[in-house]
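With one protein chain held back, the other chains of the complex are shown just where they sit.
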Amino acid sequence: MKLITAIIKPFKLEEVKQALFDAGVRGMTVTEARGFGRQKGHTELYRGAEYVVDFLPKLKLEIAVTDDQVDAAVEAVSKTANSGKIGDGKIFVLAMERAVRIRTGEVGDDAI
Amino acid sequence: MKLITAIIKPFKLEEVKQALFDAGVRGMTVTEARGFGRQKGHTELYRGAEYVVDFLPKLKLEIAVTDDQVDAAVEAVSKTANSGKIGDGKIFVLAMERAVRIRTGEVGDDAI
Amino acid sequence: MKLITAIIKPFKLEEVKQALFDAGVRGMTVTEARGFGRQKGHTELYRGAEYVVDFLPKLKLEIAVTDDQVDAAVEAVSKTANSGKIGDGKIFVLAMERAVRIRTGEVGDDAI
Amino acid sequence: MKKLPVILWGLMLPAAAQAQELNTGDTAWILTSTALVLFMTIPGLSLFYAGLVRAKNVLSVLMQCFTITCLASIVWLIYGYSLAFSDGGAVNAWIGGLDKAWLAGIGRDTLSGTLPETVFVMFQLTFAIITPALIVGGFAERIKYSSMLLFSLLWLTLVYFPVCHWVWGGGWLGEAGLLDFAGGTVVHITAGVAALVAALVLKERTGFPATPMPPHNLTLTVTGAGMLWVGWFGFNAGSAVASNGDAGMAMLVTHISAAAASLTWAALEWVRHGKPSVLGIVTGMVAGLGTITPASGFVGPLGALIIGVSAGTLCFIATNMIKRTFKIDDSLDVFPVHGVGGALGTILCGVFVAESWGGAGYADGMTMGGQLGVQFMGVAAVLVWTAVATWVALKIVKMLVGLRVDEDEETEGLDINQYDEKGYNL
Amino acid sequence: MKKLPVILWGLMLPAAAQAQELNTGDTAWILTSTALVLFMTIPGLSLFYAGLVRAKNVLSVLMQCFTITCLASIVWLIYGYSLAFSDGGAVNAWIGGLDKAWLAGIGRDTLSGTLPETVFVMFQLTFAIITPALIVGGFAERIKYSSMLLFSLLWLTLVYFPVCHWVWGGGWLGEAGLLDFAGGTVVHITAGVAALVAALVLKERTGFPATPMPPHNLTLTVTGAGMLWVGWFGFNAGSAVASNGDAGMAMLVTHISAAAASLTWAALEWVRHGKPSVLGIVTGMVAGLGTITPASGFVGPLGALIIGVSAGTLCFIATNMIKRTFKIDDSLDVFPVHGVGGALGTILCGVFVAESWGGAGYADGMTMGGQLGVQFMGVAAVLVWTAVATWVALKIVKMLVGLRVDEDEETEGLDINQYDEKGYNL
Partner (left out) sequence: MKKLPVILWGLMLPAAAQAQELNTGDTAWILTSTALVLFMTIPGLSLFYAGLVRAKNVLSVLMQCFTITCLASIVWLIYGYSLAFSDGGAVNAWIGGLDKAWLAGIGRDTLSGTLPETVFVMFQLTFAIITPALIVGGFAERIKYSSMLLFSLLWLTLVYFPVCHWVWGGGWLGEAGLLDFAGGTVVHITAGVAALVAALVLKERTGFPATPMPPHNLTLTVTGAGMLWVGWFGFNAGSAVASNGDAGMAMLVTHISAAAASLTWAALEWVRHGKPSVLGIVTGMVAGLGTITPASGFVGPLGALIIGVSAGTLCFIATNMIKRTFKIDDSLDVFPVHGVGGALGTILCGVFVAESWGGAGYADGMTMGGQLGVQFMGVAAVLVWTAVATWVALKIVKMLVGLRVDEDEETEGLDINQYDEKGYNL
């Protein structure tokens, strides 16, 4: 099992969700995040006091998948989250040792 | 060392925290999240414009534990976060290579 | 590749970001979090009803790094986030199997 | 001695009104006061309350206050004003008649004292709006919308219109000489007692008192508090139904009592908990304003100061007792603040109306003892009637449409559940 | 019969004013009304609108309303008041003159009826402020700041000042006997139609209607709604330009219509969607208030009730049609609420002004049919003129500075993009 973490632009969520769903993924968890990277931030200005904001709004998706889903899922995200513009985000894949569905106590692939 | 990620229903936090504490866990980090899964979302309706909201409010707990705590911790969460209803959430366990307590510089099990 | 998760005090963000940048890190993702640990929380009191709040505001940084950056990055965080006071936070390091830059499709170290 | 408003509203209106001429200054002030008192409910009170509930129920409170505003207005037009302020004939001691139903006979030129009667109708309507809206605090975060709607309709009919008639419309309490300038009994005791009864009948919110239910947005509450204070100038100084020295003194004593009660509450918190709080100080304000209300046309500045300090003290104690000792989930503390305050003010009015205290003085032949007797009687009668009639109204509602959402809906929150809306999408 | 305000404002002012004396009560009420109507725009309307957009555009809406407030004020001083309310000589049917440009000749002692003319200037200015501010809802979340600024200037000049003169300033529609007490045509039709035209010219927001764009903070919207209701007392009852029974009746019918339309809208939602909603009930309120506006000085309580129910119904249907059937992105539903409501109210006024309905009665020699003819003509003329002139104004703006931000800027949000600011840093 893998845990995929995807950082994407907020307005891409619906599309990415749909693509993941089409790739057989049935669940995910989303968190609001702010990202720092190559994408240029903006400046805020309050009564002449300037603040450089280099953290930009992103969404972080965490998607647990079975080993055989991982490629399709990564593919789904990387395709739909791509706007071709800087700041589109990253996908990170980590190995996951154990998964539990709290309601049923199922573990492993069944829990996902 | 393991990093446990638990997605739970928000109103279960206090109970889960207490159970983890009883299981010897002395720290955790919580993030607001929105979850998509089998649990049905709801519809919002604004002047006749309908929005299907299929992301539901969840909390994400991250709990670093030593190898010998992991079973007790998973057990603690899965028991107390369980309401028997769909959407109770998941527990994911990942291997952790290194842990540092920033204040003291302690590493490994001591840092947790 | 590694995924570093650092829990820090919110007002340390700018300093930590700068130190990471100096250590060659070119990106990171930040999330608002609430932490429970040894640091004492506070009490809130509303018309005589008392609420003990033991979750304190923290920031969670996620930093993907190449294997040769990891020590410098951990060092950078643990140094700058340290205020010497309880609650300074933790650093967790996990192995990462895959990384993708969504915009370009680059993978591995190039994606970071 | 000037037991002015009671007499004016209660008796002389129907008869003597024609004799007076329209005064544009008086009219201007009551038009303004009407706006101020409506402002107290929307957005004032609704923000005050909305900030105190959890984020998932913020809209439900706003919706309840807003709906009550609309509902009370239509009912007022159809029969409310008539039941409260027209002559009830044989049963006039208890209730008005239906002569003025649909506001029959009230035209552009109809006067009521020195005002157009339309203005008097509107001014009084704003009181009929805020009173049931105050009750929302008693059943917040768990009542169904339909139940709230039906309850408010029944409650206005069974409690507000009759009691308003008793005191201001020519009924028995006004006749008996009860001093209630702007609604200690009519507004605050009725609302406070109703909220307590509702809290007892609906039972506590799931999780109370173990689960923390902190206010979700105190900036809303403090905003609402400021609006309430300002609007209360219309409530009390408007109740002089004139733009004169009575109105001026009513405004002054209202203000002093609010300030004194606020500081008292903050000081008591400071002593008892080590820190004052902003929720505390604004709650003290409401206590001070509610308590001075019945007395605002009768007492002087010193009386107001004492009333304010008493209000801050007694309501502070009462709030703690209801919540912690009796563990009653009168969720936004309506009874300890409005019910206790309204009763306290009605009674203290009997003392501080004395000219020796800078008050307007007793009616001819009335003594302090006699007045206090009347005041106690008024408090008791309104309290008992409200408790019984509220209980009956709730039982009827329960029978017809039920009262509470179920537990899952309560957990989900009323905003999504009852209205398909969410308060914040930040 | 009292076709009072139209005549008063339109014709008698310049001539007869000198004969009257200052009345402090009338003056007090119009000073107050001025404050109330300004309050409707800032913060009222701006909060109402701000809550409805997405968080990234919250400041842009506040900024647009605030800027329009300032801009309209300066233009009013320079030539707006003069074009609207001074004598236009040969072309007086169509537009006023420039005699009062820079408020020439208006001093502390100049009267306008029983008021200082300064007070009349200020009161009328608040109407010239809120009308272009209402249009903001039509082009929200996508217009450039500079375009909004230029457009508002052109629009005031091409639409508001002329139409205001036609109806209230001695122009042809007032002369023809059009009944528009407080701005059904002058304010609501002009704003509604302009918003629709703007929505069509600017095209929809990127993503509309597929992407959900739910309101980001309904507590702001409901707060604004309460302020609008309260402020509307100044709008309508202030339009009596006196503190008397006309003002009182205007306040009463305004209130009844608002309450009736609110409940109607909520009921329709309940029937159609299974639940009422707080956004629905406050939208109904705006519909009820907008619709009663032209009629508020002419009809009685029963007329108001029927007008309110009609407003709630028709505007509800119109809102759904514009958005879902025609898929027009009049983003905050200005046309279906204000445009449709303003037209509806102007027409119904022709019916319910009848004395048999408790209204003020027709002018001598006028019949219901005749009056309805005038009302229809007024609606049609204002609608057509507004549509054409708005379209021209938008084309000019497009030519000179463009209209929309580009797509990336729209995605980023106008707050950061146009103002270097962010609404919330919680």
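Per-chain residue numbering starts at 1, and chain names A, B, C, D and E are given in the order in which the chains are listed.
One rule holds in what follows: a contact is a pair of C-beta atoms (placed from the backbone, for glycine too) under 8 Å apart; a residue touches a chain by one contact, two chains touch by 3 or more.
In this text the structure is predicted, and so the values were computed from the model without any measurement.
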* Asked: Looking at the whole complex, which visible chains does the left-out chain touch?
  -> A, C, D, E
* Asked: Among D:Asn23, D:Thr131 or D:Ser239, which one is in touch with the chain left out?
  -> D:Asn23
* Structure fact -> Answer key for D:Ala360, D:Ala393 or D:Ile416 versus the chain not shown reads D:Ala360
* **Touch with the omitted chain, as defined above, among D:Gly107, D:Gly207 or D:Pro301** => D:Pro301
* Asked: So which bits of subunit C touch the chain we can't see?
  -> 11, 14, 42-46, 53
* **Absent chain, residues of subunit E that touch it** => 22-29, 31-32, 34-35, 38-39, 41-44, 46-47, 50, 58-59, 62-63, 66-67, 69-71, 73-74, 77, 102-103, 106-111, 115-119, 121-122, 125, 145, 217, 220, 223, 243, 418-426
* Structure fact -> Residue positions on subunit A contacting the omitted chain are 44-49, 51
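As a convention for this text, only the chains that are shown with their structure count from here on.
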* Could you find the chain whose CA centre sits the greatest distance from that of subunit B? => E
* Intercentroid distance (Cα basis), subunit B paired with subunit A, Å -> 17
* Structure fact -> Distance between the CA centroids of subunit C and subunit E (whole Å) is 52
* Asked: When you check subunit E against every other chain, which residues touch at least two of them?
  -> 214-215, 273, 275, 277, 279
* Check each residue of subunit C and list the ones that touch at least two other chains. => 31-32, 94-95
* **All touching chain pairs, where touch follows the definition stated at the start** => A-B, A-C, A-E, B-C, B-D, B-E, C-D, D-E
